[in-house]
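A single protein chain has been removed from this complex, and every other one stays in its place.
Per-chain residue numbering starts at 1, and chain names A, B and C are given in the order in which the chains are listed.
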Amino acid sequence: MSRLGPRIAVCGAAEADAFSYEQARQVGRLLAQAGAVLLCGGRGGVMEAACRGAKEAGGLTIGILPGPFRGDANPYVDVAIATDMGQARNAVIVRTADSVIAVGGEYGTLTEIAMALKMGKRVVALNSWRIQREGRFDERIIYARDAQEALRIALEE
Amino acid sequence: MSRLGPRIAVCGAAEADAFSYEQARQVGRLLAQAGAVLLCGGRGGVMEAACRGAKEAGGLTIGILPGPFRGDANPYVDVAIATDMGQARNAVIVRTADSVIAVGGEYGTLTEIAMALKMGKRVVALNSWRIQREGRFDERIIYARDAQEALRIALEE
Amino acid sequence: MSRLGPRIAVCGAAEADAFSYEQARQVGRLLAQAGAVLLCGGRGGVMEAACRGAKEAGGLTIGILPGPFRGDANPYVDVAIATDMGQARNAVIVRTADSVIAVGGEYGTLTEIAMALKMGKRVVALNSWRIQREGRFDERIIYARDAQEALRIALEE
Partner (left out) sequence: MSRLGPRIAVCGAAEADAFSYEQARQVGRLLAQAGAVLLCGGRGGVMEAACRGAKEAGGLTIGILPGPFRGDANPYVDVAIATDMGQARNAVIVRTADSVIAVGGEYGTLTEIAMALKMGKRVVALNSWRIQREGRFDERIIYARDAQEALRIALEE
C-alpha cells in the first residue's frame, strides 16, 4: 500500500434519519474519491453511512470503537480499533484526524467538535451544532451547505 | 472519614480572568459548605479557584490531571489523579461527577459540557456556552445567575 | 485537610482467598497508620481488603474503577473514580502511585507490576509474581516476607 491520504473524521450520531444518512454517505464517497482515509467511531447511523459511502468509492475506513469488541463495528469498517474506553475514545478519533466533518449530530458529536476545536483541528459542520458564548457565535466552526463543500473545506491546505 | 457528599465537577479554563476566578472560588466555597466534594481537572485558572474556595471552607478537592505527574496539580488539590491521558481525562471527570458546573470556559469546558449531556448528567452553566441546533437553543443546560443559584441547582435531588 | 501522605497502590485480584485477604487488610491498616493514602482498583478481593484495613486505621482510600459507575466501588472506598476505561485504568492507578505493593495476584496484578516497572516506580511483592528473562529473575521487584516489611520498603525514601 502506498502512502495513504489525509485522515478525515466524520462524526455524527449512531442513529440517523434518512437525510443525514444519505448526506454522510455522500461525504464518505467524496472523501474516498479524493484519496482521503475515513476515520469514525465505527458504529451505526452517520458512522455507518460514511463508511458505506467510502467503501462504494473504494476507500479505506477506520472505526475507533467505544467497546471491547472489534466485531461491533459496522460492516463497512476495514480497520476496527477496540478501545474499551467508552466516550474517551472520541479523543482518539479527533487526535488522529487532520480535520473533522460533523454531520447533524447529538451530544456525542458536540463532544467531538469541542475536542477538535480544543486540539486546533479544522471543523466543518453540516446541519450540526452552533455554539455561542457571550452572545456571539463561534467562528472557528465552518458551516458547509452540502457534502461537496464540506469535503472541499476539510481537504484545503 | 464518614461517607462523603455528592461529587460536583467544576469545569472551566486553565486561565481565568479576575471575574471568573472569583466566581469559581465562590462556587468552590459554597460547594464545600454544602458538604459536597469538588471534582475538577486539577490545573490552574477556574480549576484552581474552585479548589481554593473549597479548601477555604474545609472541603475535599479531587483533581483529575491530563498529564503523568501528580505534582502538576494546583496547590489546593487534595487528591490528585495523574491520568497521562490528555483530553480523554475529561471523560473521567464527568463520569465520576453527579453533576457539572461550567464556569465561563473555553473549548475544553465545552467538551465537558457535551460529555455530561451525553452521559445524562445535570449541567449548570455560569457565563458559559450556549449551544444551538436547528435554530433552537438546547434546553438541557441550566443557566444560573450566580454561584448560589448554580450550587442550589447542582445539588437538587 | 492537611497535606496528605504518600500514595501507595495495593494491587491484587478481585477474588482473594482468606490468606491474601487478611494480608491485604493488614497492609491497608499499616499503610494508614503510617499516614499514607491507599490507591487501588476499587473492587473486591485484595482491593476491598486493603481499603477495609485502611479504614480501620482511619486512613483515606481511593478506588480507580474500570467501569462507569462510582457505586461499583467496594464499601471501604472513600474517593471512587469512575474511569469507564476497562483495563487501561491500571495505568492510571500506577501513574498516580509513589510505589506499588502487589499482593498475590492474577494477570491483572501482573499488568500493574509491569506498568510500575515501566514507569520506574518501586514495586514490592507479597506472594506475587516472579518474572524472568534470559534465564534470570528480575531484580527490580522487591519481595517482602510480610505486610510490615512490605510497608517499610514501600515507604522508604
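Here, contacts are C-beta pairs under 8 Å (C-beta built on N, C-alpha and C of every residue); 3 or more make two chains touch, one makes a residue touch a chain.
Everything quoted here is computed from the prediction, not taken from an experiment.
Participant: Since one chain is left out of the picture, which of the remaining chains does it touch in the full complex?
Facilitator: So, spelled out: the chain left out of view touches A, B, C.
Participant: Which one, B:30, B:85, B:141 or B:154, makes contact with the chain that was left out?
Facilitator: Looking across B:30, B:85, B:141 or B:154, the contact with the absent chain belongs to B:85.
Participant: So which bits of chain B touch the chain we can't see?
Facilitator: 68, 84-88
Participant: If you put the missing chain back, which residues of chain C would it touch?
Facilitator: 85-92, 95, 105-108, 110-111, 113-115, 117-119, 127-134
Participant: For chain A, which residues touch the unseen chain?
Facilitator: 1, 4, 7, 37, 58, 60, 62, 64, 68, 70, 78-85, 91-92, 95-96
The rule we apply is simple: only the chains that are shown with their structure count from here on.
Participant: Averaging the CA atoms per chain, pick out the one whose centre lands closest to the mean of every protein CA shown.
Facilitator: Going by the distance between chain centres and the overall C-alpha centre, it is B.
Participant: Please compute the C-alpha centroid of chain A, do the same for chain C, then give the distance between them in whole Å.
Facilitator: 40
Participant: Roughly how far is chain A from chain B, going centre to centre by Cα mean, in whole Å?
Facilitator: The separation of the two C-alpha centroids amounts to 28 Å.
Participant: Give the residues of chain B touching no fewer than two other chains, as numbers and ranges.
Facilitator: 85, 91-92, 95 - these are the residues of chain B that touch more than one other chain.
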